[in-house]
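The complex appears here minus one protein chain, its other protein chains still in place.
Coming up: chain A.
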Amino acid sequence: MKFKSLAVAAGMAIAALAMPAAARADISGAGASFPFPVYAKWADAWNRETGKKLNYQSIGSGGGIKQIRARTVTFGATDAPLKGPELEKDGLVQFPMVMGGIVPVINVEGVGSGELVLDGPTLAKIFLGDIKTWDDPAIKALNPDLKLPSSAIAVVRRSDGSGTTFNFTDYLGKVSPDWKEKVGSATAVEWPVGLGAKGNEGVAANVGQTKGSIGYVEYAYAKENNIAFARMKNKAGKVVSPEVTSFQAAAANADWSSAPGFGVILTDEPGDGSWPITAATFILMHKKPNDPAAAAEALQFFDWAFEKGGPMAEQLIYIPMPASVVKQVRDAWSAIVGPDGKPVAVAK
């Protein structure tokens, strides 16, 4: 009896092993969580239009870079662009896909959304722990008409490595020599103060919960969660609100051809209307993909997204790439070739 049931169990185990693996998605990508909502929306619309499937795993920029290096995915996605030599070393092509804005979010009693104004150096001092209370003279000077409480500032920042952190710390490094020297900029840094929360949604939740807190999130998360944001004084000295027009202004003022792989960081851009912490997110693909058919399909998807994805992106408060950049990106695709040496992308 015992042996019989053992045999049955063994048989079941073997049957389970022999079951076919789950059906394969047509193309797979992995990486940055910042653009995940818009990639998911595009993939869905594309699937309805063409019947093709795209599977995007939002595992973070670092994970995306690792996965594309290991060739386990068709494309990787990263918020922190790789530099020229790194792209060369792994034989990768990099291009920007979509842009977004990063906003400081606050939870201060008596201060509504968009009422508080901050500038770069003050923001850096808050995140350095030099400014400890909301009624600090530096904040008061920027907001003469606001009634600020004397409560302590609770800084909330990311606990996981993230492209959002990369762009935010890059901005703080540009506007504050102190920040550049003491902390630096990377996807994860040694934070002088504050609480760490996981993911954009974690920071949004913590700021929403904690009185007297300040954090930074991708704009869509602030909007979805109805968290108060602060306006920023930009490089030109003008106070701007986070919105599509100010993000677009920052992109328009950038010089995209200046860096290999379009590796431009859009923080602290000049221009009266530029939002100071704007960020692009990038796609990484191999120049000689293992599966040229999948690569061609991925490029078709990106091509479709550039063509038709703009309104969908804007709904989610992402900014489509300007037409001039899209043209350069399409030219760059010719570097991705099949085994026969011919570009896998369909020429436009």
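Keep this in mind: a residue touches a chain if its C-beta (ideal position, glycine included) is under 8 Å from a C-beta of that chain, and two chains touch if they have at least 3 such contacts; residues count from 1.
Following the convention adopted for this analysis, contacts and distances are computed from a predicted model.
Q: Which of the following is the UniProt-recorded protein name of the chain this complex doesn't show: "Septum site-determining protein MinD", "Phosphate transport system permease protein", "Acetyl-coenzyme A carboxylase carboxyl transferase subunit beta" or "NADH-quinone oxidoreductase subunit M"?
A: "Phosphate transport system permease protein"
Q: Sort through A:G60, A:G101 or A:P242 and give me the one touching the missing partner chain.
A: A:G60
Q: Using the definition of touch stated at the top, determine which of A:D26, A:E115 or A:D160 touches the missing chain.
A: Of all options in A:D26, A:E115 or A:D160, contact with the hidden chain holds for A:D160.
Q: Tell me which residue among A:W191, A:Y219 or A:Y318 touches the hidden chain in the full complex.
A: Answer from the full complex: A:W191 touches the omitted chain.
Q: Under the stated touch rule, tell me which residues of chain A contact the chain that is not displayed.
A: Within chain A, the residues touching the omitted chain are 1-2, 59-63, 65-66, 151-152, 154, 159-162, 183-191, 193-198, 205-206, 209-212.
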